[in-house]
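Everything below concerns the one structure shown next.
A protein chain is absent from this complex, but the other protein chains hold their places.
The block that comes next holds chain A.
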Amino acid sequence: MDVLDLTRLQFAVVTIYHYFFVPMSISLAATAAGLQVAWLRTGRERYRDLTRFVGKLLIVTFAVGVVTGLVQEFQFGMGWSAFARFYGDVFGPTLAIEGMLAFFLEATFLALWYFGWDRLPRALHAATIVIVAVGTVLSAFIILAANSFMQNPVAYSLDPVTGRARLDDFGALLFNEVNLAAFPHTLAGAAMAGGSLLLGIGVWRQRHGGEPAHRTLARLGAWLTVAGGALTALTGDHLGKVITEVQPMKMAAAEALYATTTGAPFSLFAVGSPGGGEPSFSIEIPRLLSILAAGSPGAEVQGIDDLQAQYAAQYGPGSYIPMIPVAFWSFRLMIGIGMLAAALAAFYLWSTRKGRPGHPLLPRVLPLVPILPAAANSFGWIFTETARQPWLAFGISRVADGISPGLTRAEVAASLIGFAVVYGILAAVWLRLIRHLSRQPLAPRAAPVEAAQPPAPVY
């Protein structure tokens, strides 16, 4: 592998790893906030206990998200300094505003919430976790705006003197049509990630002598997963139509559609080599791709070959075709795995309705269900980012032009090994802690009698 491929691999590894924890944080924060508000309004202790429990999961998950998010902020300068220079005016303010506006809120108020149970009035304490939840959503919106610029550059102009991108309108950058479609899709995926974690834990604990509240937890998680699944499908359909318009090559790659076709079919499975021409065998649903891409069964969908010719004429000679097998399979795996998670959660809800014990196989299968949305989310990002190639920012700068000029393989290999080892340890410790926290009783033990305190000094 040359230095460019290694640097890309490092970016992919640290980004995908970071993204295991981000969607969980978003939905755990919202769930904890919802539970605490429910406790405040109903006074039911079950909600208070679940709030504390979900909050602990959130703290542990958020911590991994924060330390791996810091890497994201640094690596544009470390590995991609040419890109940082070129794109700094657009990306820099977006990142800085995300930090100042959203991340400050999350970090400060999460600590206030966690350490403030007996220090803050009840309503104010509930407000702190609601603020955390709002902060996580705000973070997602702003960061996705930065990513959406790379998919569909808007609101910029090229500075004739420096040759760098210049930000013209921050509002237009935030409300990029790609962001407006990607943001709800991401949130729906996040709901599945957190919901399936709660479902998995709830079912696992019920199997090992849990408490009645664990059933509440499992059903809450299942509802979140099912609702998230339905919303992911709806928002994904919309996102696909927007992408077909702004990045037709990406959708053509997703289907490995070489020739422009009217009434294009959607293939569920293909044997042969997508990427080396037409597949030799494929199971297809007629006209579905036309419906997905353009909303009508007879619509024309542009093929890879035509788009390649069109881009070569527009941007000069070169290949504008992304890695077709990666795009083809990541797109299918994203949809298939995500829908499997939603289906399992729906089956659990139906099987345990009205206090029924549920299907005997479920307690064995469901504890593994959190893996599915995490995998589906990752495949979603792999699809989004690899099917944009060779572009960094679509139509303006290529990946090969963004890398730091002095970087060598040895340096990137060293840092990549370092990240892989540390991230591996983090994952093991995170899993161990989630298991440990899940095993603890939900209701707090009776408070220990506190030793006599000297009067608190004021300073």
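Operating definition for what follows: contacts are C-beta pairs under 8 Å (C-beta built on N, C-alpha and C of every residue); 3 or more make two chains touch, one makes a residue touch a chain; residues count from 1.
The criterion applied here is as follows: contacts and distances are computed from a predicted model.
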Protein name, per the UniProt record, of whichever chain is missing from view ("3-isopropylmalate dehydratase small subunit", "Hydrogenase", "Autoinducer 2 import system permease protein LsrC" or "Cytochrome d ubiquinol oxidase subunit II"):
"Cytochrome d ubiquinol oxidase subunit II"
Hey, which of A:Val13, A:Ala38, A:Ile97 or A:Val134 is the one touching the hidden chain?
A:Ile97
Of A:Ala63, A:Leu180 or A:Ala443, the residue touching the omitted chain is A:Ala63
Contact residue for the chain not shown (choose from A:Leu6, A:Leu110 or A:Ala327):
A:Leu110
Mind pulling the chain A residues that touch the left-out chain?
56, 59-60, 62-64, 66-68, 70-71, 73-74, 76-79, 81-82, 84-85, 87-93, 95-101, 103-105, 107-112, 114-116, 119-120, 159, 162, 164, 166-168, 170, 404-408, 410-411, 414-415, 418-419, 422-423, 426, 429-430, 432-433, 436-437, 448, 450-451, 453-454, 456-459
